[in-house]
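Sending over a structure as structure tokens; questions will come in a sec.
Yeah, one chain of the complex is gone here, protein chain that is, but the others are all in their spots.
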Amino acid sequence: MSKPFLRNAWYVAAWSYEVEQALFERTIIGESVLLFRKPDGNPIAMSNTCPHRFAPLARGKLLDGIVECPYHGLRFNAEGRCVYNPHGNGKIPSRARTTIFPLIEAHDMLWIWMGDPAMADPATIPDFSCQSDDRFPTVSGVIEMHANYELISDNLMDLTHVEFVHEGILGSDAIKAGEHEITQSGTTMYSNRWCPNGLAPPAWDAMFGNYGKPVDHWLYMRWDAPCHMLLDVGITPAGKPREDGIWIYGTDILTPKDETSTYYYWAASRSYDVDDPSAGQLWEEAITVAFGQQDKPLIEAQQHMLGLHGATDIDGVDAVMLPTDAGPTRCRKIMDKLRETNTSTPPDPRNPALTELLEKSTGNYTGRVTPVV
Amino acid sequence: MSKPFLRNAWYVAAWSYEVEQALFERTIIGESVLLFRKPDGNPIAMSNTCPHRFAPLARGKLLDGIVECPYHGLRFNAEGRCVYNPHGNGKIPSRARTTIFPLIEAHDMLWIWMGDPAMADPATIPDFSCQSDDRFPTVSGVIEMHANYELISDNLMDLTHVEFVHEGILGSDAIKAGEHEITQSGTTMYSNRWCPNGLAPPAWDAMFGNYGKPVDHWLYMRWDAPCHMLLDVGITPAGKPREDGIWIYGTDILTPKDETSTYYYWAASRSYDVDDPSAGQLWEEAITVAFGQQDKPLIEAQQHMLGLHGATDIDGVDAVMLPTDAGPTRCRKIMDKLRETNTSTPPDPRNPALTELLEKSTGNYTGRVTPVV
Partner (left out) sequence: MSKPFLRNAWYVAAWSYEVEQALFERTIIGESVLLFRKPDGNPIAMSNTCPHRFAPLARGKLLDGIVECPYHGLRFNAEGRCVYNPHGNGKIPSRARTTIFPLIEAHDMLWIWMGDPAMADPATIPDFSCQSDDRFPTVSGVIEMHANYELISDNLMDLTHVEFVHEGILGSDAIKAGEHEITQSGTTMYSNRWCPNGLAPPAWDAMFGNYGKPVDHWLYMRWDAPCHMLLDVGITPAGKPREDGIWIYGTDILTPKDETSTYYYWAASRSYDVDDPSAGQLWEEAITVAFGQQDKPLIEAQQHMLGLHGATDIDGVDAVMLPTDAGPTRCRKIMDKLRETNTSTPPDPRNPALTELLEKSTGNYTGRVTPVV
């Protein structure tokens, strides 16, 4: 009844700075994952489940890169093999292993692959390099939302909501009147709004020194499956090049915790006031309000309303569509297509349909998508 | 497994004073309903679900009688039609409508019809005119109980519980010894207790100036499906007419929120001390204690006990019956009969069985049932 999560996909497991040489747990697509760093700093992701009694390893100890189970002290190395049984003759059953997940550190984030390791290609991690680019000082965080990740993705892929949900902050008449273009390249979607020669939304105007005069405003959203979004958004004096204005690259990456809970990784990498931390604080506060106090309660209420209609997702009800739903709808179609072959059971890597689909889906995908700097 | 709610029935959606020119939500028989008043003061009930993304309209704005969705700003008029799409070319899909429910303001309450509008006859709203009658100053309120509405109805239709649940307040030896008569007229039930020539229950005696001498005590309960009760209860010196004593009309109207939650609308319209608000306060306090602190925890515990027996209602277990259960049992039989044709699916208005049943059920129903003033 509920839709399976994609397994052969990269998910963000954590911000790099969340994981140190200590045990850290996060539940990802319904599975409890243990994250830690080895003494050399390399990050590891393994199943948090001890194969012996299913105790959570994250409650144990990290001993020089070795994980000790909190219950009976079995120890596991960074390859997931049990290397020590403290009891009796110390014999170690050959099945005493815990799953290791491919984990890549990139763009100041830890990217986990929950499916077939043989298919985990780091080259398919979408480009969020702005997050670790000195030219764009970045603030970031993570918010837990009690809603299905695709409802949150819908929210982000249709930015016409900003005028209503974030009224008086991020909306403007120019956005409503702006041009909107959706393009697709492989499984990457672009939903771009170009809103020239209008007054900037209040928050942007304030950040641009209470400019007060007409600007060109752009909101360029890039989406990669399952739910990795980067918004290139800014203003510049009407008719002037981007460099005369200010902008941010805004990260919106959604990692499902379970069917109705989602980790929302956000970041804002700004082009301006690069030496003034208060400019970053302003974004931190704005995002805490906009995502945490405006989007979050609304999307959670939407989830509740769907529940009253006997559904967990908008797909399960007969909803009226608007032209502005084109973005969310295209993303959902890509997801539905991927779900056909990339299901909750790790697929056979020799499955030709899947291979073909993935080849196709990266066919037009020239390395990384470069933000339009 | 669980019993469907009647749809072709009037439910109380709110007290009149709860709904102003502002958006107000209440969940009724499992559906989220939006209530508000138009600029002319007329109340409106519509589905709280925006047909676009299923956001709750109650979180939006009321603009001169028009409801604006909090998510993407679609606007709906009081007929439920989308009248404004702020995006793109502004085209409005013909399916962009939200359900309007028949809503009647009567007796200081808003009565909603959750079924087939063609069958909504205001003449079948039971008479609670005492609530808005200047001769009977009224205090009122609403309590949410976490129990099925029929368990609460059982409680009210068998007043032998008052001596035990409300011991020392509303019980008396005279009630136990009193005469009890149950009569039915259409789908209206009367359960009347006549308890002559005994000492009044402590609370009544206190309200009658610490009278201390024998009184005649009456408790006349009227019940209409699904669960609208009016209790005509009072005392008068033994052998004297009603007018020599004091009484109230006590409202007990139950509106199911869902299978195990109920809104309990209560009121007390008193015949005495009409210019003394403290007499009303006394009833407010007494009812807060009696219903909120005595009945509510007991009925919620009863619901929990039924759950341990794998049931949600007393119908689902093999309960022992007493003669004093005659009132609740008759009401439940009427409900079972109504459920046969009046199910959770809005019925075909041309369904002869239903029409016939409703005609029959109001055959002996001469307009409104008049409280015995």
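Every chain is named by a letter (A and B) in the order it is written, and numbering of its residues begins at 1.
Just so we're on the same page, a residue touches a chain if its C-beta (ideal position, glycine included) is under 8 Å from a C-beta of that chain, and two chains touch if they have at least 3 such contacts.
Just so it is clear, the structure is predicted and the values come from calculations on it, not from any experiment.
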item: Touching residue (missing chain; options A:Lys38, A:Arg59, A:His146 or A:Lys176); value: A:Arg59
item: Contact with the hidden chain (one of B:Glu163, B:Asp205, B:Asp258 or B:Glu284); value: B:Glu163
item: For subunit B, residues in touch with the removed chain; value: 154, 158, 160-161, 163-165, 176, 180, 297-298, 301-302, 304-306, 308-309, 314, 317, 319-324
item: For subunit A, residues in touch with the removed chain; value: 27, 30-32, 48-49, 51-56, 59-60, 68-73, 85-89, 91, 93, 95-96
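By definition in this document, only the chains that are shown with their structure count from here on.
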item: Magnitude of the superposing rotation for subunit A and subunit B (Cα, nearest 5°); value: 120
item: Chain centre separation (subunit A, subunit B; CA means) in Å; value: 48
